[in-house]
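One structure is given here, and the rest of the page talks about it.
Here the complex is missing one protein chain, while the rest keep their positions.
Take a look at chain A:
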Amino acid sequence: MVAKLQVISLCRSLLRAGRKYPDYNIREYTKRRALDGFHMNKNLTDPSKVKEVYAEGKAQLEVVERALKVYLAYPPKTKNIMELKVQ
């Protein structure tokens, strides 16, 4: 039985992990996708379904953290134009 606190904690972990990416595009994508994923499934009531999507979320968290290590090894040399302040 997945508790509400666990779900919120997972969401927070995903957002935190995504924030660390040096690449602007990936950073924004992980944030958007994580929030979308949780919003999409927020009205589920069936416990087995909840457990299923929670496990999916956990697996995705592992992917994010694993990929982060690779991306940190090769950070982009220039800033993405979207990150630059408007002159």
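Basically, contacts are C-beta pairs under 8 Å (C-beta built on N, C-alpha and C of every residue); 3 or more make two chains touch, one makes a residue touch a chain; residues count from 1.
Note that in this section contacts and distances are computed from a predicted model.
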Per UniProt record, name of the chain withheld from view ["V-type proton ATPase subunit", "Elongin-C", "Cornichon-like protein" or "Acyl carrier protein"]: "Acyl carrier protein"
Sole contact to the chain not displayed, among A:C11, A:V50 or A:A67: A:C11
Touch with the omitted chain, as defined above, among A:L35, A:V50 or A:A67: A:L35
Chain not shown, touching residues in chain A: 4-5, 8-9, 11-12, 15-16, 19, 35, 38-39, 42
